[in-house]
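One structure, pasted below without further comment.
Here the complex is missing one protein chain, while the rest keep their positions.
The letters A and B name the chains in turn, as written, and every chain counts its residues from 1.
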Amino acid sequence: MVKEKTFAFFLGCLMPNRYPAIEKSTKFVMEKLGYSILDMERASCCPAPGVFRSFNKLDWMVAGARNLCIAEQLDADILTVCNGCFGTLQEINKHLKENEEHKLLVNEKLKLIGGYEFKGTINVRHVAEVLGYEVGPWGIEDMIVRKLNARAAVHYGCHFLKPTRIREIESSESPTIVEEFIEVLGVESVRFKEQLTCCGAGGGLKAYSGDTSMTIFGEKMKNIDEVKPDFILDICPFCHLQFETGQDYLNKNKNCNYDYPVIHLSQLVAYCMGMDQEFVGLQYQMMGRDYIFGGEEIKKEEEAI
Amino acid sequence: MTVKEEKIKDVEKVDKDTASEKSEEPRIGVFVCHCGHNIAGTVDVAEVAEYAKTLPNVVKAEHYMFMCSKPGVQMVKDSIKELGVNRTVVASCSKNQHGKTFARAIEEVGLNKHRHQQVNVREYCSWVHQKEKNKATQKAKQLVEAGVNRTRKLEDVETQKISTTKAALVIGAGIAGLRAANDLAELGIPVYLIEKESTIGGHMTRLNKTFPTLECPQCSISPLTNGVANHPLIELYTNAQVKEIEGSMGNFEIEIEIKPRYVKDNCTSCGECAAHCPVEVPSEWDMGMSMRNAIYKAYPQAIPATYVRDKKNCIECNTCINICPVQAVDFSMQPETKKFKVGSIVVAAGYDEYDPTEIEPYHYGQDGYEDVITQLKLERMLSPTSLTNSEVLRPSDGKIPKNVVMIQCVGSRNDQVGNPYCTGVCCKYAIKNARIVKEMYPDTNVTICYIDIRTPGLNFEELYKSAQEVGVRFIRGRPSEIVKDPISGELRVIVEDTLSQTPLQLKADLVVLSAAMVPPEGIGPLGSKLHVLRSKEGFLKEFHIKMNPTLSSKGGIFLAGTIQGPKDISETVAHAGSAAALAAAPLVKGYIEKEMLVPAIDYELCVNCGLCKTVCAPAAIDIDENGVPSVNEVACKSCGMCMPVCPTAAIQLINFRDDQLLDEIIAVSGGGAICE
Partner (left out) sequence: MSDVEEQHREYKMDEDFDPKFFKDIERKSNIWKCIQCGSCTASCESGRWTALKTRSIVRKVVLGDLSVLKDPDIWLCTTCYQCYERCPRDVRPTDVIMELRNYATKLGNISPNHRAVVGYLKNTGHAVPINDEVKKRRVELGLEELPPTLYKFKQEGEDKDLKNFEKHMFPLPPVEEEEEKK
């Protein structure tokens, strides 16, 4: 049995090595909500679903299973904040639990690379669905100290909801989980054209052909620009990186003039729960450095005795 | 009008007088056929006959060149007449091939035809073991011995003549039900025609034009609807559904429930009530394309012409009661039940159009996507009596569309959503409608997005060509989604033109989805009441897809029209005619002859577990309030499924009892012993 209200925090690559503010925010939020967050020592890249699975599916499963084993040894479900890591770990976890033949193959190789053994005892969770369903807008309402008054362009990304038959979270054609959650924080999701398309970074495309990646992204930025949101909200550090570096690229190469701050859900929630804006880390990002979250302080009513 | 039921004298036995009425010593005659070289070329038939002579109770064993020939058959008959043979075994070809030949033969000389056992030593032996003559002969001997063992305990099976009730029930008054009711009535059979809606005519009356001739369906069907409404032998009940069905083929007891119309029969159809009714709701008959009042007639030419009140939406302001010039409105009317007896039931309950709400990328039914409609809605707009005056208008703003895009295979041919089958009529009606729209509005672009164009049958390829000739654009590609620009509100259909490998974004101010035909709502409870099987797609299952598409899995119940599967009007009418003919046969003859090849229950062994009833597909086993089972011999289909599930072997099918089968098995396995 996994420990209750405890998560093994899977860091991945982009969050710890490029956007540590997201790491800080997530820890802040989860601990304030009463969860115990454990370090996953010796974790590696998940490995990235579009890249490594494209090279060798078995080794991708083995490396992913190795990360799962670390959490199994901690007896805790995995928490991740990245669509890519979620895509890899949730799918491998589910697949090996259901496919005996592949589980044997993977365990055979796991022995070779460090004596690990996959048992299938834990589940993999994404912070967006932990907050959206488990905590829920009703659960967060009492915990926030600041309520914003902002309009955000919400980007779900791809691997959080799809493939729906594996993730089983909600419909990928009309999702509402994040938007319903942030409403309580005072953030209105503003609809833009072709809202659910890919950011263009995944599948190894950003490394393979940066130009194509930017073409896809450029179209998305154009649609977002039409509605002039206060900031862009994402739930994946790779999308986060794409929105950041992408706006920069488009400004430098395509005569654009974008400066939308890019915020990960963890950063937003942490701020609303009382974390100082300087830890949100906008000063380390490329876009929207001057953006001030603001929002009104919520006075907590005195409890009558 | 009361229905006169003619009854024939009750059950008569049709067996000829037989000497085998008393239980007596078995005297078995065995005849082994050469079948030319077919059997004799591999099996030593003489040896087999010799072996048969050695078996207990065998008084005659012969072999002959062609048993099925006249002299061969005569040989069998002679043995009965001369030697008192009272059970016969013919070892030759299969039961399907000549089993009946010999059964009929022995019946002619006074034996019950179930005293014959056919042993197949051709398909089961000589033909498949041609290279191993010795082993084949040994096998033939074992097969013959098994046959002899089997015949030893064969009993007479009587054929009962059951008189039938000369009346029929037709469920559903769409084109299928109307055709079936009419055909039955023309044969002199009184028909009870029930329809769950308040008007008859079904989907056909809602169409604008029928393919391929582009005729007006209301005109085509009008002689039939009027004929049926006025036929002296047809009793029509609208707003009615089946409540309970008991009995079996030839004699069903039906109870129907008639929902109150709240308007009496003296209604003159003047329409004053509707004109003054303050309530407006979307009209179901008009596929939501217009409004109706809480007291209404579905459409001007509706039959019956009596108005009907929708109690759920009525606010009971009583305006209609007061304004009716003949005081026909009566809120106190109650549901009625009616009981009657019929001999056959024809199920013609129709279909429903698939609801594309499930296919999310097409956004059907969502706010802001009112201009995404289905083909039936388009038919309603084009219809002569439509709210739009037969114009095609966008539901959102009432303007004539400049770009109409039709999407095929919505809810059909899909393993992920909807159904895996191809409905088979959508290509035809989409092309029909596309051509009509294009000819009405030559400046409007009309596009059909398809995966395949399926237009088999006379005049349909021609229809396809004619649509292309007037400029309907055909794009081979299945659209992945319909997108809407949040600022301009413009719709675009995203599709790949696979023939030129070009991804496209088509402008579309009206999108028409060609939705599948699916089983109608309420088919589950109806099927349960009828005790008929359903196909895996949810329609009612036919007895045999090739040889008997209008008989259901239960005797006496026939299927007409789309209730059995998607089809167009021509196919439906032919299907309904076949159902009517089959339904009429036992009623016109006056009786059903049924072989009583049914199970018997040993009540001392029976533990009242009820398992036999659960596996009986034609629902031929009834369980009373004490849990005691009894067999409905008319409904029984002799399948024998009740036997293996019975934990105490209390139920045994005549001539297929456990001990009889065991005798056969012992011989086939080489045991050689006889069971007592």
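Please note the rule applied: contacts are C-beta pairs under 8 Å (C-beta built on N, C-alpha and C of every residue); 3 or more make two chains touch, one makes a residue touch a chain.
Not measured: the values here are computed from a predicted model.
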- request: Would you mind spotting which of A:149, A:164 or A:253 touches the chain that isn't drawn?
  value: A:164
Message: Going by the contact rule already stated, which one of A:59, A:170 or A:259 would touch the omitted chain in the full complex?
response: A:59
Query: Of A:14, A:74 or A:92, which sits in contact with the chain we cannot see?
result: A:14
From B:213, B:416, B:488 or B:626, residue that would touch the chain that is not displayed: B:416
Message: Counting contacts across the full complex, list the positions on chain A that touch the omitted chain.
response: 11, 13-14, 16-18, 20-21, 23-24, 39-45, 47-57, 59, 62-63, 66, 109, 112-114, 158-159, 162-164, 172-173, 197-198, 200-205, 207-209, 212-213, 215-216, 219, 279, 281, 284
Task: Over the whole complex, note the residues of chain B touching the chain we left out.
output: 361, 409, 413-417, 451-452, 476-481, 494-498, 501, 503-504
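The rule is simple: only the chains that are shown with their structure count from here on.
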Message: Could you list, by residue number, the parts of chain A that touch chain B in their complex?
response: 171, 173-174, 191-194, 226-227
Task: Enumerate the contact residues on chain B facing chain A in the complex.
output: 360-361, 481, 483, 485-487
